[in-house]
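Sending over a structure as structure tokens; questions will come in a sec.
For this view, one protein chain was removed and the others were kept in their places.
Chain naming follows the written order as A, B and C, and within any one chain the residues start at number 1.
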Amino acid sequence: MLSPSPLLNIEGLNVAYRVAGQDLPVLREISLEVLPGQTVGLVGESGSGKSTLALTVMRQLAANGVVTGGRVEFDGKGLLELTENEMRVVWGRELAFVPQNPATALNPAMRVGEQLAEALRLYGAGRAAAEARSRELLEQVRLAEPRRVARSYPHQLSGGMQQRVMIALALSGQPRLLVLDEPTTALDVTTEASVLDLLREQVGQRESSVLYVTHNLGVVATLSDRVAVLYAGELAEDAPTEDLFRQPLHPYTRGLLDSVPRLGQRKEQRPLQGIPGQVPRLRDFPNACVFAPRCPLAIELCWKERPLLDAPTPERRVRCHRWPEIMAGEVSAHRGEVKPIQRAKQEVRRVLNVEDLKVDYPLPSPFLQTLVCKSPRAVHAVREVSVGVSSGQTLGVVGESGSGKSSLARSVIGLAERSSGRVELLGIELPARLSRRSREMLSHLQMVFQNPEEALNPYLTVAESLTRPLIRLRGLSTNEARQQVPDLLAAVRLPADYAQRFPGQLSGGEKQRVAIARAFASGPELLLADEPVSALDVSVQANILNLLAELQVERQTAMLLIAHDIAVVGYLADQIVVMYLGEFMQVSPAEAIFDAPYHPYTEALLSSVPPPDPFVEQKKIRLEGELPSAIDLPGGCPFHTRCPRFLGDICAQQTPPWRETGDGKRIFCHIPVEELVQAQEPVLRFDGKRRTQR
Amino acid sequence: MTAYILRRLAFLALTVFITSLLIFVITQLLPGDVCRVILGREVGEGALEACRADLGLDQPAPVRYFTWLGEFLRGDWGSSYSTDAEILPLVVDRLNNSMQLGALTLLIAVPISVALGVMAALNAGRWADNMISIFSLAVVGLPEFVTGVLLIQFFGFPSIRGDLPFFEAVGRLLLPALTATFVLLAYVARLTRAGVLEELRQAYVRTAVLKGLPRRVVIWKHVLRNALLPTITVVAISFGWLISGLVVVENVFNYPGLGRLMVFAITRRDLPLLQAISLITVLGFALANLAADLLYAALNPRIRVGS
Amino acid sequence: MRGQRFFACAARLFRHPMHAVGTLVFVMFLFMAILGSLLAPYEANEQIVADARQGPSFVHWFGVDHLGRDVFSRVVLGTADIFALAGTGTLLAVAIGTSLGLLSGYRGGWFDEILMRFFDSLLAMPAMLLALMLLGTLGPSRRSVFLVIVVVYIPIVARVVRSVVLSVKTRAYVEAARVQGESPARILFREILPAVLPTLAVEAALRFSYAIFLASSLGFLGVGVQPPSPDWGLMVNEARDSVSQTPWALYFPAGAISLLVISVNLLADGLKQAFQVEIEY
Partner (left out) sequence: GPAAATPAAGETPAAGEPASMEPQGTLRVAFQPLVQTDPALISSDSEILVANSVYDYLVDIDPVSNQPIPRLATGWDVSDDGLIYSFTLAEGVTFHDGSPFSAADVVWTFDRLRDPAAEYATSTLYENIASVEATGELEVTFTLTAPNAFFLYDLSDNHALVIKDGTEDATDFNGTGPFTVVDYSPEDRISLEANPDYFVEGQPGLANVEIIFFSDETAMVDALKGGQVDLVMRMSTPLFESLQGVDGIVTVDIPTNGFDLVRLRADRAPGSDPRVIQAMKLATEREAIWQLVQQGYGAVGNDSPIGPLYTAYYDPNVQPPARDVEAARALLAEAGYADGLDLTLHVPNTGGRPDLAAVLQQQWAEAGINIEISVEPEEVYFGENGWLEVDLGITNWGSRPYPQFYLDTMLVSGAVWNESHWSDAEFDALANTAGTTLDENERSQAYAQIQQILVERGPVIIAYYFPQFAGISDQFIGFQLEAFAGRTDLHTIHVAP
């Protein structure tokens, strides 16, 4: 096969971090090629070494990082051998980098235009030319009003705009290779979608090569020509995108694909299959397959011998002892049939009833004024919404960041005070203030928080954390409570000896399990889960989602599940509300959420999520402009400023009506249902061909 | 920005107001009979009574407070109990002297310590950093009275004559200023080092490097520009140190500044003098902080231009 | 388990040689403070008339001052003094400041607002100014200096603690405790306080070093601890008169102040580093 010589060629790269005098290997014998014009996606769980690889290529390894072996060749020259001075000509002009967080990657004290022009002048443009060119670049990355943007400081721009500026900066030196490290992870889905559009377009035009680092399989499926899968510092598999998604050869890749909920996947139909266990720590690498402890297909050989990087086809490489059997279809890494999770059928009783709930956060007023009067200005986080949940049911809430999802949950549980409206639990009104609520009310309502790192008091043992709700809310003695700990741990599939551990000795997923056990300990009627899996790796995420669903059905607990990932909500919930700027846009049964007609906002949301499947066709609807301020809210329909189906004055001035659709949805929109039905086609279509966007 | 300035000003006014109350309350609690001090150890009871009435010491405290504050604001600071001298010109003169000494100290301490801090941060972990760290550590442990005494041991007592020509005046201030410099030096250098290190860790530095900019440009144009901001705050905080240090230094060197006047006022139980000095010091300190705040705001686009 | 953590943390203090030296010197001073009367060959004010003004020798390691007092004994016994004064003063300030900071940060609202305005105003006075005014009021004595240290440092500690509380109280485990109906006291002391402790330890060490400074400066100015107690600052002041005759009486206490302050600073640095790892863990 005549392949062009690679632009970037990594061979047998070994990198270690030196910590307390010890070398901890992070990357081990990585070999990877990026051909000219090619986009290579680099995926893997957190800690697998993706950023380390990207930074090694950029010659920006942390001070304690050392390359212990291997080569990195760029266009035939050894990058690792260049001096810093020689690198200065490579940086920007040959190799460019876009990091994850644009907010910190731009100099806060310099105008954006100057930061661009500075680079352009370095690359040879005159003063005036540099300015003109920087405006041109800003225009190319689809920034409206490039003049204004050029004159702005970074903090005056939104996250999406900042990332566009970073991309413009990366493109300014016409580099041949772009290295992007999770450039959209910090962004909202709608913004992420348009930034991905932009990348695809710009890269396509310039025929630059791209090394794209991400943990999001959807993004890879959308963007890349090849995918390299990293596991614990090793290259597990490397294949053309279609091949990889069609038939992964490494059990780890299989596990990853099975862990991610697809749009429309439901727990009672096709349950997710996470990967058990966790990524090994940097220190303990045995002379064996690193994945063996978590692999369903591990055989004795896997424990004894480290597999080599094989090439099943000229195009593919895989590091697994058993790829021939997998390729031949003799074995599969699919786990033994996971039993579908039942949904509680009969609607027993209404557990939670929320009516006209409103949450305002007064803006901090100038000093002392808080003593005298409440500030007149406030963030309107939730605006008079009404909803209910029944026992055994899950209500999912989705929406972009800042839409008020957390505020809704926090006001229900009492961590935020509502400004008006009613919240009833089992028919009894709950006081707004937490301190006014009786012990019984508290025991009926519990919560699982987003960040497992913060969920447990690091100074208490697991047992102590778990006994507190039993003692406080169920009135058990310390001894009685202690006896329950093994049961609680067993319910979340943790061994009993974890009781004596401190949170510092648990992995993220394990911490979240303990947090779930704690939330269930008091026997709540309603569980509020605010982004319970968004801080977790996909492989762990699936297990936690399943655990939640099972426990909930088992105990007939009602659940309010909050997530920004519509696939996650779609997987677990029975009913879904879509929030925007503190208001509900749409309320629908979970099964119907992916089918037209939709609220125009739901439609845009669905079309923004990159599906983790290159064969799904997705309609392209993009939102313009920025999310309006929650302080000075737009009048009429809150969505009218960005609505692709904006009708005119009526949207801007009048509150829309709630409209019922045939399939059980309720939509908050001026457009009549019939018109929506006519105008909208399903956003997603599966046709077995590589994705294109309509 | 205007709103910001107004808010800072209002805040300053409130703080100074409460502080003035505190000063008044504390000084009113001072034990000892002021009139006894004024009239000396040899007078009788009758004269004392008359003196107390004369000074308004028989009025209730709130009345005295507001009278005092009002007169203070009008520039009528009265005269010192113990010496009968007009307070305003006295305090202004001593303040002037202290400010000269303070200014010289800052002039020496700030550039050197900032330079040291920056140098240490840019060479973090290398010998230059270690040397600077050891130096600033050694200096951290030297209170002004030790430094001062040692400096006098080695260099002799500096001239203390008033109204000298400029260069001589600087010469005379050099030793006391140096004494006050030491502790400040260590303090500012350490904080500057931390500040610059913090900036160096920021992602935008990598962005600048990856543009291909020379290291010099990255440091001067990007890092130091941002590191300057926290340094301003550090210098502002160090005013407090400086004022405390000057009290000791002025006493060691018998320098006619506000700090020595203050110790004098305390040992003499000279309330009006003490109150005036305290309030003027607080006001000066607050204004210095305000200036630093405003400078910070002016240099920080986040505050200057808002979002 | 907890013990293990403690040792792991202590081990981290010794990772950097400078921190190790600082910690060791500090521990040495601590021993001197506790065992001072066993170590000191003479009493603090014992006057050996015959030996007055003798230089350092095997009998009198640090020499004898102009009143015939053994300087080594005075320096050693002064350690207990400085620890009793600056150390306990700092501890009390830290205890009160922590309680106020915890309460203020956790409760918020008008309590917080008023307390912070009050502290702002106290902090608007440079430490020495406040100290001098208070000493003027209370009269110079050991008790006054103690009070000054407490009063001067309470607002600083409270502010530091408050800022940590503000960041900790929104952590999920604190909120979890709230929805589990834990009492405010338990939340403050079991959930929030442990997270504040690392910062507090560093802050306390720093405060201690400043307190040594302040106490000895006041002693030096003659408005602090009164003679003939073996206060180091006071010893420096007294020895100044006779520096040409008995320079050792000045250099040794001055050196002791420097050494202690430096070691406490190093300890603070070490703690900062040790705990940072602990926090990030």
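Methods note: a residue touches a chain if its C-beta (ideal position, glycine included) is under 8 Å from a C-beta of that chain, and two chains touch if they have at least 3 such contacts.
What you see is a predicted model, and the numbers here were worked out from it, not measured in a lab.
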Chains shown that the absent chain touches, full complex: B, C
Touch criterion as defined above, residue of C:R117, C:R186, C:R240 or C:K272 at the omitted chain: C:R240
Of B:C51, B:L90 or B:L200, the residue in touch with the unshown chain: B:L90
Residue among C:N45, C:T88 or C:S163 that touches the chain left out of view: C:N45
Options B:R193, B:R206 or B:R260, residue touching the unrepresented chain: B:R260
Interface with the undisplayed chain - residues on chain C: 45-47, 49, 52, 66-68, 140-141, 222, 226-228, 238, 240-246
Interface with the unshown chain - residue positions in chain B: 32-33, 36-37, 39-44, 47, 80, 82-85, 90, 93, 152, 156-162, 251-254, 256, 260-261, 263-264, 267-269
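The rule we apply is simple: only the chains that are shown with their structure count from here on.
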Pair joined by more contacting C-beta pairs (B-C or A-B): B-C
Separation of chain B from chain C, taking each centre as the mean of its C-alpha atoms, in whole Å: 23
Residues of chain B engaged with two or more neighbouring chains: 14
Multi-chain contact residues (two or more partners), chain C: 117
Sites on chain A touched by chain B in the complex: 58, 60, 84, 87-93, 95-97, 99, 101, 104-110, 118-119, 122-123, 153, 155-156, 166, 169, 173, 366-368
Chain C residues within the chain B interface of the complex: 18, 117-118, 120-122, 124-129, 132-137, 139, 209, 213, 216-217, 220-221, 223, 233, 236-237, 240, 243, 250, 254, 257-262, 265-266
Sites on chain B touched by chain A in the complex: 7, 10-11, 14, 202-204, 206-215, 221-222, 225-226, 229, 299-302, 305-307
